[in-house]
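One protein chain is absent from this view; the other protein chains keep their places.
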Amino acid sequence: MESLVYIALFSPLVGSLFAAMFGMSPKKQITGIVTSILLFISFLASVNLLMYVWENGPIHVKLMDWIVAGDMYIPFGFNVDQVTAVMMTVVTTVSTVVHIYSNGYMEHDKGFNRFFSYLSAFVFSMMVLVMSDNFLGLFIGWEGVGVCSWLLIGFWYHKEDVTRDVNPSISPAWAANEAFIMNRIADLGMLVGIFLIYWNVGSLQYDEVFKAVPSMSHGLLVAIGIFLFIGAMGKSAQFPLHTWLADAMEGPTPVSALIHAATMVTAGVYLVIRANPLYSEIPEVSYFIALVGTFVAIFAASMALVNRDLKRIIAYSTLSQLGYMFAAAGLGAYWVALFHLAAHAFFKALLFLGAGNVMHAMHDELDIFKMGGLKKVMRWTYIYMGVASLALCGIWPLAGFFSKDTILEVAFNEHTYIIWFVLWLTAGMTAFYSFRLVFLTFWSDERYKKYGFHPHEVQNYVLWAMLPLGILAIIFGWFKEDFVEFVIKLLPAYEMSEHTEHMVTTLTVLTMFIALGGIWVAFKMYSERLVRKEKVENSRIYKILSNQYYIPVFYERAISKPYAELSDIAWKEVDMQVVDATVDGIAHIIEDSGEASVQVQSGNLSDYLNWMAIGVILLTILAAIAAL
Amino acid sequence: MIGLGHYLILASILFAIGLVGVIRRKNLLMLFFATEIMLNAANVAFAAISSYHNDLTGQMFAFFIVAVAASEVAVGLGLLILLYKKYGSLDLDDYTMLKG
Partner (left out) sequence: MENILSVLIFFPLLAAVLGLLVDEKSIRTYGISVAAVEFLLSLWLWMAFDPNNSGFQFIEYVPLVSDFGINYYLGVDGISLFIVIMATLMTLIGIVALSIEKDLKNMIITLLFLEVAMVGVFVSLDVIVFYLFWEFSLVPMLYIIGAWGGEKRVYAAIKFFLYTFAGSLIMLVGILYIAYIYHSVSGVWSFSLTDWYALVLPLDVQKWLFWAFFLGFAIKVPMFPFHTWLPYAHGQAPTVGSVILAAVLLKMGSYGFVRFSLPLFPDASVAYIMPIAVIAIIMIIYTAMVAYAQKDMKQVIAYSSISHMGVIIIGTFAMNAEGITGSIFQMLSHGIVSGALFLLVGVIYDRRHTKLMSEFGGLASVMPKYAVIYGIMLMASVGLPLTIGFIGEYLSLAGFFAISPVMTLLAGTSIILGAVYMLSLYKKSFFGPVTNEENKKLKDLDSKELTALIPLVALVVWLGVYPKPVLVPIDNSVKALVSFMHEKAQTPAAKSIIRVSKSGKEAK
């Protein structure tokens, strides 16, 4: 079984290095094929491991030592337990699909080989992240996915910076840097969490740390919990570190599907689930996590309501769904969070890939106001995106229904009715914006003709490649019972109280009601044709929402610009005018005193004799004083 | 009675006169005279102390000084004459070639 672990882990790396060899040469189809095949191998290994873990329990392997210093001992150890096996399977499934899909999507791109190299490197980092058996190993993956995300967001680095009015993300390079730096802010929090663990436990291995949790003081646990969560907030783009995710849509669409929807952004949720023995001990921090998640759920959904950018809408939706996951994890229902994570990965990746098809057809146009009626020309894409949107809205019997409904039940069960209400409301908003997108893109009048587009469906094999995700988006929820049975061997079982059991039917009906209501409103407003209401679009609230609550502008004015100005002052005023000037000043004082005293050297013998006389007299006086 | 003290006072006064001359005078010839006065002040002191101690070394030394002073005057005056011939002045203010 050990070799399976290594095959699952290193196949993507081999693929990445293989593609990297051709990184600077023109497109070679072989790179796409080889990386896809290696990813598929990794997928098979992951599924095998899942089966194995199902029957025999966790596997633990140690590759080699990494850091050995002082009492710090960090090995490259890998642990495949129930949670990891689920994550591995989800990651490799989506990755394989995205790799095959990218063969078509990136067909005409100059950086074809480079793209596959980055993409496979990302999968490798993600596998390290989920498979590692210690916190620092997780941190390797954590930073690794950050770099791959930086490379992939900035994939079209040659594009120029434009103003925020033209493109809210400014440029791919800008968005990439923003994502990296924001993640770094969170990573510092996580590092501090790791230091706290190290100095109090003496080890960073999960098993030893979690064994030591009961013996640690409550305050310490709270501190560790908060700092680790700060790390999770960056990677999972939770408020206030959320702005990078929408800007990350500058990357190629398969990247958005894989990294910024299905896998990397869920790393934060994974961390909270992984550290469940810790978070179970600190309900106040967990409750805070749930609140943050709930807030982000509605906050992101509100921005999606008015956005016109196809990918940004889905990005906000991702943000919102991550909020749901954190809400579930924060309320102690870890398996529910993991279940939603997996379901979300499937249908959201599908949604993004569908959006990629649309973009391809529309020559990279993203404005849904310029689309419409595409279902005639893009039937399969329409079906995929329709299915994915239904799953996202939580319509029975698709995947989203089972996972999302359970989150709402958990919120109800915990008597956190405000969280329940907000999440319930968000469910309605989700349904509305998802179907606003679907109707404006695929139904209504064919506005694209006015702009001279000639959309066409993508290659057949790309559509076939998306099929597994389509099927999973439909059927994944049906395996809920098996899933629960599997993961609660590791995660705490979450039982609903009897009261909730009674209410389940009512709750389900309520949720279905608001979801269908959202779809109905979207249908009424957009299915016929796009009617733009000047009054609504000029209203203050619309402006606020479409400008993302002015948060990016605020960050720029309150942080980026002052930092740049302060840096300039630090250099020009402080470093040059004060520090360096002091050094030079001392040198000048010495030089000036020399210049001043050189006058003594007048060349006039008479002056010298005078000085000599003064010297003699002074010495005599000194001698006299000394003698006395 | 004229004692050692008187001689030493005389020597000091002479020395002071010479010193003031060295400090104040600008003419090289005058500087020469001033140094001569200082040398002779030393001579007076040597001779007086020598007789006071009944030790001839001091007086012997005085002769040395007289000899040195004489040769110095010979060489020095020679140089001064050359200097005067070349530059037409013996004023120290005119010689500042060593200015730093």
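Before moving on, here are some points about what is shown:
The chains carry the letters A and B, assigned in the order they are written, with residues numbered from 1 in each.
Following the convention adopted for this analysis, contacts are C-beta pairs under 8 Å (C-beta built on N, C-alpha and C of every residue); 3 or more make two chains touch, one makes a residue touch a chain.
It should be emphasised that the depicted structure is a prediction, and the values quoted were computed from it without experimental measurement.
For the chain excluded from display, the touched partners among the shown chains of the whole complex are A. Of the listed positions A:I33, A:I140, A:L510 or A:L605, the one in contact with the omitted chain in the full complex is A:I140.
In the complete complex, the residue from A:A8, A:A173 or A:A431 that touches the missing chain is A:A173.
Only one of A:Y101, A:Y198 or A:W244 touches the chain withheld from this view, namely A:Y198. Within chain A, the residues in touch with the undisplayed chain are 23-24, 64-72, 136, 139-140, 143-144, 147, 150, 154, 157-161, 171-174, 177, 180-181, 184-185, 187-188, 191-192, 194-196, 198-199, 563-564, 566-568, 570-572, 574-575, 579-580, 582-583, 587.
Keep this in mind: only the chains that are shown with their structure count from here on.
Taken in their complex, chain B has these residues touching chain A: 19, 22-23, 25-26, 31, 92-93, 95-100. Those residues of chain A lying in contact with chain B across their complex are 598, 600-606, 609-610, 613.
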